[in-house]
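All protein chains but one are shown in place.
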Amino acid sequence: MGFVYALIAAGLSLIFGLMEIVNFAHGEFLMVAMYVAFFAWALLKLDPLVSLPLAALLLGTLGFTVYHGIIRRVLDGPMLAQIFATFGLAVLLRSAAQFLFGVDFRTVSQPLLAGRVALGPVFIGVPQLAASVAALAAFVGLFLFLSRSETGLALQATAQDRHAAALMGIDTQRMFALGWAIGSACVGVAGGLLAMFFYIFPDVGTPFALLAYVTVALGGFGNVPATLAGGVLVGLVEAFGGLYLTPALKYSAVFALYLGVVLWRPQGLFGRF
Amino acid sequence: MGALAFPAVFTLPFPRHVMIMIFLYGALATAWNIIAGYCGQIALGQAVFFGIGAYTSSLLYTRVGLTPWAGMIGGVILAVLVSQVVGYPVFRLRGHYFAIATIAVGEIVQALIINWDAIGGGRGVFLPIKRPDSFLNFQFHTSKAYYYYIALGLLLLALGITRWIEGSRRGYYFRAIREDQDAAAALGVNVAREKLRALAISAGLTAMGGSFWAQYLLFIDPESVFPLSLSILICLVAVLGGVGTLWGPLLGAAVLVPLQEGTRVMLGGTGKAIDLLIYGALIIVISVAQPGGLMGLFGVSRGAGSAR
Partner (left out) sequence: MSLLSVTGITKTFGGVMANREISFDVKPGELVGVIGPNGAGKSTLFDLITGFQRPDAGRVTFDGHDVTGWRPDRISHLGVGRTFQKLKPFAGMTALENVMVGAFQKTSDVAEARAAAMTALEQVGLGERAEAHARGLSTGQRKRLELARALATRPRLLLLDEVTGGVDQATVPGLIRLVRELHATGLALIVIEHNMRVIMEISERVVALQLGQVIADASPAEIVRDRRVIDAYLGETWRE
């Protein structure tokens, strides 16, 4: 699960690093992606694994639209307006899902992958394993894109210093929009992967988003590679927290970890400043 | 005066219930406004204090037989204590780190309460129904008018305290911290202490709202008094109306609560969430077009452009 968390968090981190805005609707984006996967399966008979590109594409479009429709307009506004613009979006998306699809839990039954495999001493579900591998692959892809491609480097430059980047001829508006598109596409992929084995309902995104904030903060906001480590850490704490404490307290363990880390090292575990 | 005469004019329970909810949410949002609107600390864990208020008065009543009025004061004291213990470390954080830390605290507290079987755990607490109505028992089954006046009193208390802060040195310090805490410190403002005071006031008022809520419904559980969604709702009410202004949070409640209660009655049940749909759209529009909230439409500015 840690890799999936990392992928969700990477999208969040990318956006924050670019423009210092936390997308509080990130969990709802995930929820949308899961519904996309669900309906692709229910209507088109496409397995979530097959419809992954579709989910990524649609979510990328959503992110792009949200940037131009909302975020661009609050970019220079007060932090409160930034927080609540995305909060409003979260409420809107969640209630829209509730309105359209109802509150029922839905699942993708008869997925392509099923069953369990033994991995050393522990049994692990095949879909979970596939999701981990795919999430890791997507993460590596994102990392390579950011560090190797020209566009990725332009994105990083914009994150470092948007004024300097603008002076160097980088279209920062385009970069911001692209950041939202890529960041959202990340949750698109993560949502598609989760849809293989997780219930789908309007509020499903909330716990994942909360964990993503923790993951991002652990890695240091804006530091995409470090979110991988953060995600794995969150996944481990959650798993062991569920094992040694009661399962109900496993999220508390993660949040306690967040508090411990930000108070001890406010710049995140791997922050440089 | 109109507010005082309202129960005499509207004798049906439903309009009274709507007014009670407006007063309650108005008071809660006004309390949040003190820490977030004036002092600029975007705390997203107000439900912690609401829940503490609700649980303290309820448990003192069911276990010890203490009148909920005294329980309410107990809740205030406990909420203020918790606010100081939690606030001391968390206030060192700034911006988004702070906001997310307050969410984290809220989630941890809720999980702890759910797993604390000695106080009911996830099952919550039922308050025994006592007849006849009695002021001492804080229960009024024959008429909602009593609850109406108590909620109104709570709202007036919150507004009065805000008014008092606005006109005193404390209010200037709070706003200075909101605008730039380094500059405030350079002028001799003890930033950490002022933030803790703002939170203490906010927490105390919120706890009173929690105690009231418990007595109004006579049933509480962690899902209803400690959830993140309540913390967020409180903030959204204030943001909608206009933060950093005296009347903004009440205005937000006056718009939002009828919307919420109205759609609930008209559409029956909570399945369709139309109120939230409108509400989310409203919040986005407000954030984008009028960061000062609805109050901004009336030309009341608190300088919303600078709380960053």
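A and B label the chains in the order they appear, each numbered from 1.
Simple rule for what comes next: a contact is a pair of C-beta atoms (placed from the backbone, for glycine too) under 8 Å apart; a residue touches a chain by one contact, two chains touch by 3 or more.
Predicted model, so just to flag it, every value in this text is computed and none were measured.
Trainee: List the neighbours, among the chains on screen, of the chain that has been left out.
Mentor: Over the full assembly, the chain not pictured touches B.
Trainee: Tell me which of B:34, B:113, B:176 or B:294 is the one touching the absent chain.
Mentor: Of all options in B:34, B:113, B:176 or B:294, contact with the hidden chain holds for B:176.
Trainee: Which residue, B:77, B:191, B:259 or B:285, contacts the hidden chain when the whole complex is considered?
Mentor: B:191
Trainee: If the missing chain were put back, which residues of chain B would it touch?
Mentor: 167-169, 172-173, 175-176, 178-180, 182-191, 244, 301-307
We adopt the following convention: only the chains that are shown with their structure count from here on.
Trainee: Counting in whole Å, what is the centre-to-centre distance of chain A and chain B, each centre being its mean C-alpha position?
Mentor: That gives a centre separation of 31 Å.
Trainee: Under the stated contact criterion, what part of chain B meets chain A in this complex?
Mentor: 36, 42, 89-90, 92-93, 95-97, 99-101, 103-105, 107-108, 111-112, 114-115, 228, 232, 235-236, 239, 243, 271-277, 279-284, 286-289, 291, 304-308
Trainee: If we count contacts the way the header does, which residues on chain A are in touch with chain B in the complex?
Mentor: Per the stated touch rule, the residues are 16, 20, 22, 70, 73-74, 77-85, 87-96, 98-99, 102-103, 202, 206, 210, 213-214, 217, 221, 246, 248-249, 251-252, 255-256, 258-259, 262-263, 266.
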